[in-house]
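With one protein chain withheld, the remaining protein chains of the complex are depicted in position.
Entry: subunit A
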Amino acid sequence: MSAIADEQIPNLRRGFRFQWEPAQQAHVLLYPEGMIKLNEAAALILELVDGERHVAAIVDTLRTRFDNVPGIREDILEFLEVAHGNHWLEFR
């Protein structure tokens, strides 16, 4: 897979829904006949995946929110890559 560029815009694949589940006290990703329980970090990123923000904006937002913790950009890119590889999201 080619590296993710800053100006790419991720969006959830059609049929995927991201939502908070009180019973599980977690965000989940719902898709046809399946569900993935997300950890907090994944949920923070996916919350910002709205089909409008590009990658750089997502990184900036979280960087500000988390006071420039080292390695945050790499973590985000890695997650997006995995999510893309699993076909949870698409880039435009």
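Going forward, a contact is a pair of C-beta atoms (placed from the backbone, for glycine too) under 8 Å apart; a residue touches a chain by one contact, two chains touch by 3 or more; residues count from 1.
Here, contacts and distances are computed from a predicted model.
One chain of this complex is left out of the view, and of "Fe-S cluster assembly ATPase SufC", "Aspartyl/glutamyl-tRNA(Asn/Gln) amidotransferase subunit B", "FMNH2-utilizing oxygenase" or "PqqA peptide cyclase", the protein name its UniProt record gives is "PqqA peptide cyclase". Checked against the full complex, the one of A:Asp6, A:Glu21 or A:Asp50 touching the unshown chain is A:Glu21. Considering the complete assembly, subunit A touches the hidden chain via residues 1, 13-17, 19, 21-24, 28, 30-37, 87.
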